[in-house]
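Yeah, one chain of the complex is gone here, protein chain that is, but the others are all in their spots.
Let's turn to subunit A:
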Amino acid sequence: MDMSQYKALFLSESREYLRTIAEQVVALEQSPGERSAVDALFRGAHSLKGMAASMEYGDVVVVAHSMEDLMARVRDGATPFDAGVADLLLEGVDLIDVLLQDVEQERPSTLPTGDFAQRLATYAPAAPKAAPAEQAEAQGAAADAVPSPAPTGPAPSATAAEAAPPAPEAEKAKEPAGEAGGTVRVKTELLDHLINLTGELVTNKQRLLTIAGELASPALNDAISETAKLLRSLHDEVMKVRLMPFEAISDRFQRSVRSVAKKSGKEIHFELTGREIGLDRGMLEQLVDPLNHILRNAVDHGIEESGERERAGKPARGTVRLAVTRDRDRIQITVRDDGRGMEPATMIAAAIAKGILTPEEGELLSPRQALMLSCIPGFSTAKEVTDISGRGVGMDAVNAAIQKLGGTLGIESEPGVGTTITLRLPLTIAIIHALVVQVGQVKAAIPVNAVQRTVELSRRQIETMGKRQMFQLDDEAIPLLSLNRVLGLPLGRFPDGILPLFVTEARGRRVGIVVDRLLGQHELFVKQLGRPLSKLAGVAGGATLGDGEIVAILDLAGLL
């Protein structure tokens, strides 16, 4: 039988099982003894083994088999589910994950799996709680279950016998979604094509609008407005198809919180809500690193040592909550910790000490702006950079990544009570609303999420403070910057004495960006730039305007 036709299905379903296993391990750690989770773990390993055996992937069989065995012992009460078991199972998940990548790339695997299998087979809890007799029995059972040395050939039927009775009923344990009730699996490229086509249609609609403007035909206008309505529905439907539940990435967060907590010796209770909320699959992937970083920060810098917490009258165990919610067409993700919080004054003092701010500028900052200082490159309030939160990549990178997705990042903090980081994201990253501006001979687009407002400023309103030009907005002095200058283009002339500008936030402060002309808001279909242009800092992508002109979509965070 030609098994190669099943490879893609094997890989996708195996990964679903790995995800289930990782999730259930973390769930079991939070509420040990949850029978349905134990059963689901056993079944996950069992199914993985069966599939790998069919595909004749001997290494995967060995690892999955040893995990299944260990879970059978846990289920039968011979081995308690403790941190050691959790570690081993997660190690097994990682191991299989690497093996699957080898399978996918069709390269021979070099991972030694025998040692892992051996450790699982002989695992005994560090502090046995079972009565001596029971314990001896458990050890005996474990010894019996040792698989004969890892099979080298692809014949899994040569592995040792396993004594695993069927799993009894499990109620709410999550199973990988199969092909249940009227759903189909489609290739992700197909979804990408769909959104591409929809995007091209949006561009074409803009073109029709331009032509209609020139022709002034009511009939044509009607037809276009009807098309626009249909397009919006099409766009909504295509977006829905592209949505994937947040849980597609959430198990990684549980694991990373767990591992940082372990490394830093802190006790953390991690809560996750909203795992069912759907996000654009393109966006999900790009959220992994930023969220991981925020969570690591929360555990590593936010949550205090348990002694310090107790002295402050807090529970010894810190809590980190990750919540995903959807509000109409926005996604909100919050990471809330009950740690030491951040002091705006300390942040300002640190920024002044580092030469990022002058003392005068520091005085002008609101508490909210002071907290945003942490998003400035090179700024860190942690006294020492620990191995865990990583060097180099800080909140500045997180902020830039979120802005690139068309989102915003907010920080709220109360000293002694905790910190909340809020990400607000659009539902889609493919079609955006952007402010189109003229600078010199070129047009550029700025996603509207980055634009706080537009202003037409009279020259008389400009004040010069030192080397800087500023203007007053809502009783705040806002520095002016020329986009022409930033992009190295000839400066604008402004013969009528009016400077068009938009206000944005950079480095935690508002700035006015002066352009030659504000051309209005457009719906744009964002296309990623190919190499080498994709390496350009400050450009997030490109799009075609209705008249066929190409505009660069600016990434202000990267540009300023």
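Observations on the structure shown:
Note that contacts are C-beta pairs under 8 Å (C-beta built on N, C-alpha and C of every residue); 3 or more make two chains touch, one makes a residue touch a chain; residues count from 1.
Here is the rule we use: contacts and distances are computed from a predicted model.
Going by its UniProt record, the hidden chain of the complex is named "Response regulator" among "Nitric oxide reductase, NorC subunit apoprotein", "dihydrouracil dehydrogenase (NAD(+))", "Amino acid ABC transporter ATP-binding protein, PAAT family" or "Response regulator".
For the chain left out of this panel, the touching residue among A:51, A:260, A:400 or A:552 is A:51.
Within the whole complex, the absent chain has one touching residue among A:13, A:396 or A:555, and that is A:13.
Only one residue from A:1, A:219, A:353 or A:537 touches the chain missing from this view: A:1. Remark: the residues of subunit A touching the chain excluded from display are 1, 6, 9-10, 13, 39-40, 42-43, 46-47, 49-51, 53-54, 56, 156-157, 159, 161-171, 173, 175, 178-180.
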